[in-house]
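Excluded from the complex is one protein chain; the other protein chains are retained at their positions.
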Amino acid sequence: MVNKFIPKSLQEALLILSQHDCYIMAGGTDLMVMKHRSSGLLPSFDKDIIYIANLQELNFIKDVSGSLTIGATATYSDILKSPIVPQLLKDIIIEIASPSLRNMATLIGNIGNASPAGDSLVGLYLLDAQVELISLRGTRTMPISEFIYGVRRIHREKDELIKSVIIPAHHFTQVKWKKVGSRKAETISKITFAGAYTLEKGIVRDFRLAFGSVSITVVRRPELEAKYIGLSVKQFKDKISDILSDYGQYITPISDQRSTKDYRYKVAMNIARDFISHIG
Amino acid sequence: MKRFFPNSTVKIDNEEKMAGKAIFTDDILCEEALSVSFVRSTISKGKILKIEVPTLPEGYFYVDARDIVKENVVSIIFSDWPVFADKQVNYYGETIGLIIGPSKEVALDLAKKVAITYQEETPVFEMTNSVIHKHFAKGDLAKAKKEADFTYTETFRTGLQEHIYLETQTMLMWLDGDKITVKASMQCPFYVKKAIVRTLGCDPDSVRVIQPAVGGAFGGKEHYPSILAAQLATAIVKVKKPLRFVFDRNDDIAFTTKRHPSETTYTAFVKDNRITGVEASVKLNGGAYIGCSGVVLSRGLIASVDCYTIPNLDVNGNVYLTNIVPTAAFRGFGSPQTIFAFEMFINHVAKALKVDPLKFRLAHLAKKGDITAVNGHFHDEIIMPQLIEKAMQMSDYKRKVKEYDKPNSNRGIGMSWFLHGCGFTGSGESTIINAQVKLVKEEDDTVHLYTSQVDFGQGNRTTLKKIVSDTLKYPENLVFHEAPDTDHTLSTGPTAASRTVIIVGYLCEKAAKHLKEQWVSGKRIEVIEPYVGPSYIRWDEDTMQGDAYPGYAWGVNIVEVSYDPITYQVRVEGIWSTYDVGHAIDERIVAGQSDGGLAQGIGYGMLECMDVKDGRFYQKTISDYAIPTSMDLPFMETALIDNPFAYGASGAKGAGELTFVGVAPAVCLAIEQAIKRKINKIPANPEYIMELVEHGKN
Partner (left out) sequence: MAKIKFVINHQPVEVDVDPSARLLDVLRNNLHMMGTKEGCGEGSCGACTVLVNGVSYSSCLTPMANVIGKEVLTIDGFNQTKQYRIIADAFSELGASQCGFCTPGMIMSTYALFLSNPRPTEEEVRLALSGNLCRCTGYNAIIKAVLLAAEEGEERGIKW
């Protein structure tokens, strides 16, 4: 018989986590599907659960020293309504799941789930998001690209809770988001793409590409970006094939019930090519 | 409030459905009902060597083939589907036994613990094992072949389709005294009753089947509930307590019947730019058991040249058994497969001949008096030219089809023409079904209509009632049409084959006329109206020759799409349809059938993918198997043109399947124009489009 904890405060939650290895459930839109057995039955949990959705202390969307900070229990709907959230994140979120699920699900939940098809992760990687973890021992922060290291694999110690995600401010010239699914709503991505660049007097000063659902984690390669930053717009476009070829080795999709690896690879390249060819 | 359908009747069950008060099977309170869990095969083909049932706690039972009372078979036209797999399993998921008990959780757990030892055999997944073969010919194909100046051959494939009715399979069975009583999500209460009677060998009066609210069916609840009923009936005889189950969605997707995948090859023999002969070969994948596949094949073959008159034909078809879940009824029942194939084919022939497809198809379009594919006649007026003209007008087709032909237009518009034979294929209405409508005027002068037609959304409970009240010229609120109860109604046949309005509706009209003639206020009068087919309809089942259907409904679908060459995705931008359903008893209901058929057809043509991997369906959830959402479809415009049918109530024919059968070719012809490639299979999903665009020929 597993424990089902419903803490009334963040402190209580951390105390529980320091003593029990728990599933952390906020909205429940991932865990309740994963653990569902049959209509009328309780979901089957093989370890303790802690329910944090009602912790108001974690329900924040605020500017902290110029960086956007979103708390663990802020839902997708809350984020869509906030005026300080960058458009890229809103474009991503409005295509996740469905309206009712967006009322329940949280951005932090998407991070904690660390699915290769997690849409918000693509945007968060592009924006250099940091994940803030908290426990009785204190807090620590790390880049999201370090935090997630595999399929549903995150560097969360058992006594830790993801408190917030911190997104530094950016002022890109252009940002693009593209989600390719089987239909226009309620779809798990076949491929996702986020791209951004900054132009200053015809020179590309910042350039980022991130791909989702094409590998075990989001593909973003800052070292490749660095190779091409500083080029002029014309030089950039001349080098499209090189750029795509560089990224191509990291785009390693699989074939599954939703799509084929050939389709995913080709479309990822098509979207990237289209994005780069429109720079300027 | 603005009126959209001023002549339409409010549906009988409309208010309760909207308010959440309609009682579906799982809404029925029955605390004493025991939970039923299914023990299923985990291999695709093999012999069952041993079944080891764990020790069952008090109050739990195991039921399987050894508990069969009389016959271990369910009649689904052809009787080869066993109630429980006995010594042989033929598909992954085939039901071997049931675990029954008070706790669903415990029953599920016990079902998993039933240990089956198999001797595995090599399953067959390709269409190699033909079990039904049909053939017919018209005219002299050899002559047409000899005289042809151009020949063209092509093959088309269609995939599996899953019904995804919103309410999954569910059944509640209990004993009322000694009477087995059933409420289930089903299309045919008398099929369910028959299945129980056959397996138990019991007196038909000891079985009663009552229809509750049913949440969608589309053919998926035409046959499958009979299997479930036979299984539960076997159990209830042993257990003697109420039983119930509700399929979880993933089980419904994994283990219930699907649409027959097909492969159709046509060869056209052309002389002077007219198709003088067609050779057609149709292959259907029947899954593990034949069931109704023979009739699906018949309908598909009869529709093999769609709404066109081709003077010389040689048509053959085969049903193949494979080791997957048996395929069975699904809206269209064989004709969507061949109508897709032939509509695409005739357009491709025109392109190959470098002639205008519209003119080419018009030249072959069937007319009144023409001989059908099976040497019958189109007895009635065919108004296809008017339907075509109207649809083209509504959609601005002529301008668009020219404009979108330009290179890189990334847009396309496609038009399909189609027919649907209404009523049971062949002589079934007279030889098998023998519908009998019962109409009773009680002493209080209320009128009660009794049919076995199930309303699972199509509104037929209301339509049939309306026919009666219109014919009697009697207030609608004094005419009652209850949901079928086999204790109170005679069988008017299954709710399938677009037969409800054309056959049963016609009987309702006749019954009402007879009642009117005998009307005496204050006296109870009962009219039984049996089916008598139009005398000119003659059909030979063995040779497949004659009039296959009493009447045909006709239609035109036009679909416009936009195409994204970066992602190979297609977006449906517009859908326009015109139909000849004889006469719409209720326009709002017919509009609803049109809308739903179009949506399901778009799914069939371009969205819904179901693959088989290792004998199991690869797509396992309602997210994996993508049906259209509200964001995947535009508004649909539908227009009807009256063409009253002499043997239809107020001239009405059928609409339920007509609105589905032509959509896939319409959307695929549009996609072809947008991508400038030929499409040979559905679903025409982005992955397939990518293959065509990157590797295919123009």
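We just call them A and B in the order they show up, numbering each chain from 1.
By definition in this document, a contact is a pair of C-beta atoms (placed from the backbone, for glycine too) under 8 Å apart; a residue touches a chain by one contact, two chains touch by 3 or more.
Owing to the predicted nature of the structure, the values given are computational and were not obtained by experimental measurement.
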_Per the touch definition above, residue among B:Ile43, B:Ile164, B:Leu449 or B:Cys609 touching the missing chain_ = B:Ile164
*In the complete assembly, which of B:Gln600, B:Gln619 or B:Asn685 touches the absent chain?*
B:Gln600
*Hidden partner interface residues of chain B, rising order*: 1-5, 8, 10-11, 13-24, 26-27, 29, 163-168, 213-218, 246, 248-250, 456-459, 588-589, 591-592, 595-600, 621-623, 627-631, 633, 635-636
*Mind listing the chain A residues that contact the chain we can't see here?*
4, 6, 25, 27-29, 32-33, 36, 38-40, 42-43, 45, 49, 51, 53-54, 77, 94, 97-101, 103-104, 184-186
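The rule we apply is simple: only the chains that are shown with their structure count from here on.
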*Could you give the separation in Å between the centres of chain A and chain B, each centre being the mean of its C-alpha atoms?*
43
*Which of the residues in chain B end up touching chain A in this complex?*
104-105, 108, 246, 248, 565-569, 571, 607, 609, 611, 618-620, 623-624, 626, 628-632, 685-687, 690, 694
*If you look only at chain A, which of its residues touch chain B in the complex?*
37-41, 178, 180, 182-188, 257-260, 262-263, 266-267, 270-271, 274
